[in-house]
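Complex shown without one protein chain; remaining protein chains in place.
Labels run A, B and C following the written order; every chain starts at residue 1.
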Amino acid sequence: MQLNDPAVWTARYRAVREHSLALAAPLSDEDCGAQSMPDASPIKWHLAHTTWFFETFILEAMEPGFAPFHPAFRVLFNSYYNGVGQKHPRPQRGLLTRPAMAQVRAYRANVDGRIAALVGSGLDADARSRLAALLTLGLQHEQQHQELMLTDVKHLLAQNGLCPEYLAEALPRAASAGALSWLPFEGGLMEVGYDGDGFCFDNELPRHRQFVEPFQLASRLVTNGEFLAFIEAGGYRNAGLWLAEGWDWICAQGFDRPLYWRQDDDGNWCEFTLMGLQPLDPGRPLTHISLFEADAYAHWAGARLPTEGEWEHAARESGVVPGAPPALPHPGGAAGSGALREMFDHCWQWTSSSYAPYPGFRPAAGAIGEYNGKFMVNQYVLRGSSCATPAGHARASYRNFFPAGARWQFAGIRLAR
Amino acid sequence: MQLNDPAVWTARYRAVREHSLALAAPLSDEDCGAQSMPDASPIKWHLAHTTWFFETFILEAMEPGFAPFHPAFRVLFNSYYNGVGQKHPRPQRGLLTRPAMAQVRAYRANVDGRIAALVGSGLDADARSRLAALLTLGLQHEQQHQELMLTDVKHLLAQNGLCPEYLAEALPRAASAGALSWLPFEGGLMEVGYDGDGFCFDNELPRHRQFVEPFQLASRLVTNGEFLAFIEAGGYRNAGLWLAEGWDWICAQGFDRPLYWRQDDDGNWCEFTLMGLQPLDPGRPLTHISLFEADAYAHWAGARLPTEGEWEHAARESGVVPGAPPALPHPGGAAGSGALREMFDHCWQWTSSSYAPYPGFRPAAGAIGEYNGKFMVNQYVLRGSSCATPAGHARASYRNFFPAGARWQFAGIRLAR
Amino acid sequence: MQLNDPAVWTARYRAVREHSLALAAPLSDEDCGAQSMPDASPIKWHLAHTTWFFETFILEAMEPGFAPFHPAFRVLFNSYYNGVGQKHPRPQRGLLTRPAMAQVRAYRANVDGRIAALVGSGLDADARSRLAALLTLGLQHEQQHQELMLTDVKHLLAQNGLCPEYLAEALPRAASAGALSWLPFEGGLMEVGYDGDGFCFDNELPRHRQFVEPFQLASRLVTNGEFLAFIEAGGYRNAGLWLAEGWDWICAQGFDRPLYWRQDDDGNWCEFTLMGLQPLDPGRPLTHISLFEADAYAHWAGARLPTEGEWEHAARESGVVPGAPPALPHPGGAAGSGALREMFDHCWQWTSSSYAPYPGFRPAAGAIGEYNGKFMVNQYVLRGSSCATPAGHARASYRNFFPAGARWQFAGIRLAR
Partner (left out) sequence: MQLNDPAVWTARYRAVREHSLALAAPLSDEDCGAQSMPDASPIKWHLAHTTWFFETFILEAMEPGFAPFHPAFRVLFNSYYNGVGQKHPRPQRGLLTRPAMAQVRAYRANVDGRIAALVGSGLDADARSRLAALLTLGLQHEQQHQELMLTDVKHLLAQNGLCPEYLAEALPRAASAGALSWLPFEGGLMEVGYDGDGFCFDNELPRHRQFVEPFQLASRLVTNGEFLAFIEAGGYRNAGLWLAEGWDWICAQGFDRPLYWRQDDDGNWCEFTLMGLQPLDPGRPLTHISLFEADAYAHWAGARLPTEGEWEHAARESGVVPGAPPALPHPGGAAGSGALREMFDHCWQWTSSSYAPYPGFRPAAGAIGEYNGKFMVNQYVLRGSSCATPAGHARASYRNFFPAGARWQFAGIRLAR
């Protein structure tokens, strides 16, 4: 991707950057500062860290006479790049009441202006090329954080006894999910990994061959109604359905339902959503479950989770592509079309594949090489995209990854067998 | 104390309540929402909880046609009164981004108006008497939280790499502390506990007899300079000086200095204060140390900590009384007069006395009886008052108490032998 | 105490030392090696550590040409004396499968022989005096460990689903405890602390004056039957009865009964004893409860726990003295005589007094000064003695101490008011 037309780049940059601020718009400065758990970050921190990324990896490398907006921000908003230096402790991001939101907005505006100036400056072809690559990475990085902004603020609001709404909207009842059917795939020796000429992360490369046995994939995601049947059948009390570590984990945590499901005094099930507490809709896709719960459900249903190779193969064979996320940030509501539905735009789908480097994987040189590679242990791959994924960010080769116990992402279940 | 003149009460009430808002004035809404550790609370929570106290213990009991400002606040802002019902989990007070500060201010204004109306209403003598007692307790309670507002916000700001200032003031260098002298007291059978006709907490009663052997008390608090000598003499590395639990604790935590002392790259000592980072002033009183550190220092200095009986006896015998806190919220700067100095207004002083009920102690009936009595285990008494104690709140019989490892209060050392 | 007759000393020494081996006699070498929790130690470790005490504090100081039995034992069997040097980690005492029990027995025999030789050697008067003091301390120390041997092995056997017996004896049903009566004491200015010419620990000194208000003491210990009534009345579910820290603790631990009480499938209560599982005997004294439980029970019963001053005063006034422990190591069974019963020989009695130095307390010089003083924080005093206390070890001024949550000692409740 070349930087031939600065206006195109400037527009693209501005669109992504403004979307981050739009996501924060329904929130007060107070909402933006709090951190509900070490895995989540305050909205303000997301807004600053994504800016730090541009400042550190682009401006510091390429801006003539570079001086940081604020020297301390280098430490405060470094997420995990040991190569860049020290980091503010992750569990204490919620204690950074300074800089204020207003100062973070000023930081964003400052960096945006300097990026625009750099894009518009007379760079040679080589520099233009490097800048294009880094800008693209920075914008993709910001889009990843846009998804986390929604999942993190949802987790924060869920801790509050007032059940506050992020959006004051009613969540309409979904149309029936329709029967689940099993779609057959022949498998064989196939290629896995990105092969287009757009952007992809380093972990999607190199494209390589993988042999896949014949398999079947469920036509749609597991619904709330189906998972409720698992609960009512004693699924959370039957050790035989669970991975040993998962069983120990739900026993220790006392888990007996998805993260945001609640039951009122009359036994009615509700679900906390970004639109506040809503009656549980049996027709919408199940979400906010861990790999352990996904695996136990699959076991109970006489099926299993797909591998990431199977998932990618099915998506390619079927020609399904990402659409637009639903109007409201919650899975379902806009039924997918085609035989293979809901592969994108609703819930990430846990696979049974451990997050590992593809054969021949090479991280980038320098601190930016810490982006993906160093996390390739004890995590599992999720495929697809979710209702919180920004439009244009998803693709069939995309590899999302989380530890087996993570529940605060929009993750759901697609069965295989 | 009677409620004969509503105007007097209204003025007293307003003065205390306005002081809380004045303490929050230098802070942003973001600053007011964060919680730096489970022991500390957000400023916003303090402002709401003190209001909840008036609403729950006065309005709910005495206001005709009582209806709560917001039903959920009963749970959100209950600190520890099991008798009142459920409580929002203490370590998660920083996650309450809603209600917003503006709503908490509205809550305060609403309750203030209803209290004023109640005070001005035609109550009979018995009701007036009950109301006076509860108002007094509520205002004393709010003053306790005013002190915590300063210590909690100091702890919060200290976690921030930007070293933000609560007040943008310079802390002047103190006059020399002067030599420490030992003041003798004869002891004997004396009375301990409150005996005036003003307010006191239930834990200061009943006044009772205690026998005290002859003792000596240091004329002033231990200074930063003296404690620095302890550090430089290896005090934090000499197990023989420490209580066994204290030694295990500093080893496990890696502690080797008071809570807010820092050393720059050149070895110069600084101290984080509410006025930001300041050079360590050797003439000011030492503060922000645990009972363990106080005890080890005393051991090293060939002395010991006083008992609370000794402290109270000395204060009474010497006729020292609380003055006004220093202009800036930090110990020292206004040298006390008299032979026995700094008993009040600078640092609370750790005693060797475990916090226990006085003989014949009776907590109040109902939930308000949880105020003090249920904490009488595994805590130690501190006497005096600090630079953060509101004027008019201290007295010789006052019993402050914290666990032996607490360091975020303005606690210092007065030696005895 | 002088060392005038070596034969007397040798006999006294041998009697105490042999009693330790007698306590281990019902146990296998395997039983003697295990450690059930960090607070408890293996029997083998007790046997070795008490020997280490004689070797380190007597032989090393006084034996001509001293050489250790085994150099590594200095570290392996040091309990907590930082002044002696390094220590094997306390929680890992159960991993010391070497030295074998046989080698520890050899260690004991070796040290016993060398002590006998030293006692019989021609020491001058000053050395004889020092030796007598250290021998006395060493034997008192060993007697303290004899009590721990019983409580520690009880805790170990209680973890085993086989419910093994330490002694294969039946525990007979106790005679009725008789009605509890309240004995009045006038109090006043009295003396506290040891004042005889025999041995006492440093923490019982100096004798000093204390003023005690009039009080009443229960004539006997609280029984199992009385505590069962507390349980059945919901005592463990009523926050209002508990110290705040105690309530949090029982909630976190899920405690709802004394340490060794069990309920079979039919709801019958049993108690694990050193004689194995036995039906709960309502007439025997309650034991194995924490200070938190003792305090909550007292609160429920409309009473309180005594202070240690009250307890000592009552014991002296009433002239009660320790007798012999019961035939079987369990409280009760041999009803005490007199108005004030069961002050000794059955259960230690929690007091409300924090463990603190007496006015003028001075620990011994050197490492042996670590014996008591460094533990004087966050512990509570127990008075009396228990069914596990060796004969001749108890006295009215004796101060036992444990943290408020300790339950594995033979601790019970005597009420005051």
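The rule is simple: contacts are C-beta pairs under 8 Å (C-beta built on N, C-alpha and C of every residue); 3 or more make two chains touch, one makes a residue touch a chain.
As the structure is a prediction and not an experimental result, all values here were calculated from the model.
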item: Chains shown that the absent chain touches, full complex; value: A, C
item: Of A:G178, A:P279 or A:P359, the residue in touch with the unshown chain; value: A:P359
item: Candidates C:Q92, C:S176 or C:Q263 - the one touching the absent chain; value: C:Q92
item: Residue touching the undisplayed chain, where the options are C:A34, C:A177 or C:V381; value: C:A34
item: Those residues of chain C which, in the complete complex, touch the missing chain; value: 28-34, 36, 72, 75-76, 88, 92, 94-101, 156-157, 159-162, 164
item: Residues in chain A touching the chain absent from view; value: 80, 82-83, 189, 208-211, 213, 215, 239-240, 242-247, 291-292, 295, 304, 352-354, 356-357, 359-360, 370, 374-378, 404
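The criterion applied here is as follows: only the chains that are shown with their structure count from here on.
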item: Gap in Å, rounded to a whole number, between the CA centres of chain C and chain B; value: 38
item: Centre-to-centre distance between chain B and chain A (centres being mean Cα positions), rounded to whole Å; value: 46
item: Cα-centroid distance, chain A relative to chain C, in whole angstrom; value: 59
item: For chain C, residues that touch 2 or more chains besides their own; value: none
